[in-house]
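For this depiction, one protein chain was excluded, whereas all remaining protein chains were kept in their positions.
Chain IDs A and B follow the sequence of writing; residue 1 opens each chain.
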Amino acid sequence: MDKVKRTKKQLTDISSSEYKYGFKTNIEEERLPNGLNEDIIKSISKIKNEPKWLLDFRLKSYEKWKKMKEPNWQNLKYPKIDFNEICYYSSPKKKKLKSLDEVDPELLKTYDKLGIPLDEQKMLSNVAVDAVFDSVSIATTFKDTLKKAGVIFCSFSEAVIKYPDLIKKYLGTVIPSSDNYYAALNSAVFSDGSFVYIPKNTKCPMELSTYFRINAANTGQFERTLIIADDNSYVSYLEGCTAPMRDENQLHAAIVELITLDNAEIKYSTVQNWYPGDKNGKGGIYNFVTKRGHCKGNNSKISWTQIETGSSLTWKYPSCVLKGDNSIGEFYSVALSNNYQQADTGTKMIHLGKNTKSTIISKGISAGHGQQTYRGQVKIMKNAINSRNFSQCDSILIGSNCGAHTQPYINIKNSSSKIEHEATTSKIGEDQLFYCNQRGISTENAISLIINGFCKDVFKKLPMEFAIEAQKLMEISLEGCSVG
Amino acid sequence: MAGLKNNSKLKDDLIDKINNLTFLDKEQWKYTNFNYLSNFNFDKNISKNSLSIKKNDSIEVLSINDLNEDSEKNYLKFFNKIIPQENKFILYNTAYFHNGYFFNVNKNIDDAYALIESNITVNSKNNFSNDRIIFNFNKSSKTTILFNEKNTKQIKNNAVYELFLDNNSCVDFIIFSNQPSATKILNLSAKINKDAILNIYTINISGELIKNNYFINLDKQNSKCNFNGIDLLNKKNHIDNYIEVNHNNKNTFSNINYNNILDGYSKGIFYAKTVINENCSQSEALQSNKNMLLSKSSSIHSNPQLIINNDDVQCAHGSTTGEIDSDALFYMQSRGISENKAKKMLINSFLFKIINKMKDKKILSSINNEIDSWINNVD
Partner (left out) sequence: MLKINKLNVGVDDKNILNNINLEINKGELHVIMGRNGTGKSTLSNIITGKDGYNIGGGEVLYKNKNLLDMSTEDRALEGIFMSFQYPVSIPGLNTMHFLRTSVNSIRKHQNKEEYSSGEFIKVFKEKLAIVGLDESFAKRSVNDGFSGGEKKRFEILQMLLIEPKLVILDETDSGLDIDALRIVANGINNFKSKNNSFLLITHYYRIIEYLNPDFVHVLLDVKIVKSGDQKLALKLEENGYGWLKK
């Protein structure tokens, strides 16, 4: 009698759960032909009625992109992407919506399925939503409440028209278009995204939220988010991502720029659950994202929290540049790779100002044939006197075909700084499973309990509703994986 | 009898290869100026024999020039077999080495000992000397090898060591370097067989530019490597250590402990990469790197990497960097120890705990004296 083998069999018998959000919506859409060239970029700009300075920004970025090479240092394996086979713009045909009544009912149904409380009656949870459906921001709710507080929360395209001075002042200041290959690509073709401005001395009255969803076939999603927190302000921003099931791989290359001025704080949380591909690694989203925050002001704070369970490829390093004295950067991450998913993710903390502090907590889970790489950099520059960093990167492996890799880079040029980095790699202990089994808890439940415990330090950083969603997501993503 | 270095065919092949070599593992050379180093000459014959070797009878040492037909055959079984070939300095060494030795440690002995001292007398300026030493540790042997490199001259050395540990052998391999003006490139490969243990101790006290690459292969079950290193740097010293450990079998164990003290304008690099390959279950890999910065202008780069491809393993790494522990300093002062004395005691213990497992206590104590005299120069 070999009990473990039996449990293993039971586990593999449980059919691995299908992607819960796998459906697509049949709506008429307006789309540009596939391919990338100056004309396509001009067309995007024209459809969106953009001013000339923005078109110039796009074209310059495109010129830079053409000269750049795809990065190859990451631990990800995938076939070469043909950037001329991608459609860079598609949008539902109806436009200029003033209220929810004008939104295509099909779309609303989609949101219902996604569980987005777009419907006003459902808005008890006090969440304002800016939904990006493929390439155009459809409707934004709760605008009035926000308006009273002076908070600007709108689609990026709207902001370009309404608040050109703010956009001009900050666009590309945190992530210049030449920063990297995918940032340059995004800067050339970005379709839409969110814009947030929190005025001085303002605490944003509610959590702001965006749901991203990739719908049309062969469309890359290139959204761009810019959040500015002025002096003494605070905002918590949630980003959720889903995409329908498709056989071919879809590209996503987003940019998120955050700026905090004196005493301001931005808390940015992501739950990324894009289609991870099927059990055999077919399909799924390629997620190449550049996210960076600039703690420009003194005593300011930027906190990234991410739960990454989706996408077949993840390439993502939400970072903080700690320029203001006493500024704080945080990065809390849970990344899970099951089946044939690959994730190369981590953060950069660049300490420039005095007494700056950063904390990194990263939890990687690999199962099936999944590959996980934590790649992080902590850089303490010469003038960052008394700066501190604490990093903890733990990995857990479930099954013997997966991999977990830890690649920290620590560069210190200041003797008054204190840096601690810890990392562990382990498997789920047989002792732990036996203990749980002995208390009547099934192996599958025990794995889920242990993994949730493993991730607790990160989950508790999420807003409550998100934390529950994240836990459920982990359970779904882990279903059907076996130990040993 | 012609030694390998006179084998013109081999040399021509390699020169072609060197000239055609464009790729270098960039990660290994991220913090050290490769182009600066490659502008020197590696092909000049500087000094015929600059190594002095003392050893006991348990080890047979052959100079490459003295190989007969049989011993050359044996030598070729080991020569250039495990050292990576994509590194230009290794290829230079293979093509031009002059100080070539073959150390053969007898089986079933437990007292093998060799002391190797370099005494380069010529100021080589732009020319590198190329040492090439192969160590073959036969079954169930116990050995201590000590490189005692003490030199104030501006020497330039490009060394390659190839270590083969047969079943159940145990080696303390100590490289002690106190060469403030030295430019040194070392490439060391080790292949460790069943139940064998390699304990490396590397102690670098100063050095103008030192680039060490270690490639450790745990090839058979139950092989072990304990890698212990300390660097004491000041002025404009630059020491770059790259340590790669490959777990290629089940039940293998590696433990890297590296502590650095940096003063003046010095720059230290710790780059460790431990790879646990598939099917290497029940393996354990540990890495620890601790750094103490004593001056404002010193800097450290620490990259402790773990590449894990198996779930039945235990791995952990840690890296800390900071000043001297002020709590400990205060505690000692409260017990009547002067600040200066307390500081020196703390630095010494920070370093000594890394190397104190060394089996030969005489060597340990003389190394400790050298460390102390370096510490005494700290303000």
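Just so we're on the same page, a residue touches a chain if its C-beta (ideal position, glycine included) is under 8 Å from a C-beta of that chain, and two chains touch if they have at least 3 such contacts.
Fair warning: this is a prediction, and the values are worked out from it, not measured in the lab.
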{"item": "Left-out chain, listing which of the shown chains it touches", "value": "A"}
{"item": "Chain not shown: contacting residue from A:Leu55, A:Ile81 or A:Ile441", "value": "A:Ile441"}
{"item": "Touch criterion as defined above, residue of A:Asn386, A:Asn401 or A:Gln432 at the omitted chain", "value": "A:Gln432"}
{"item": "Absent-chain contact - pick from A:Ser43, A:Thr359 or A:Asn452", "value": "A:Asn452"}
{"item": "Positions on chain A where the hidden chain makes contact", "value": "1-4, 6-7, 429-432, 434-443, 445, 449-450, 452-457"}
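In this section, only the chains that are shown with their structure count from here on.
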{"item": "Partner chain B, residues of chain A touching it in the complex", "value": "366, 382, 395, 397-427, 484"}
{"item": "Touch list for chain B against partner chain A, complex", "value": "278, 281, 291, 293-296, 298-323"}
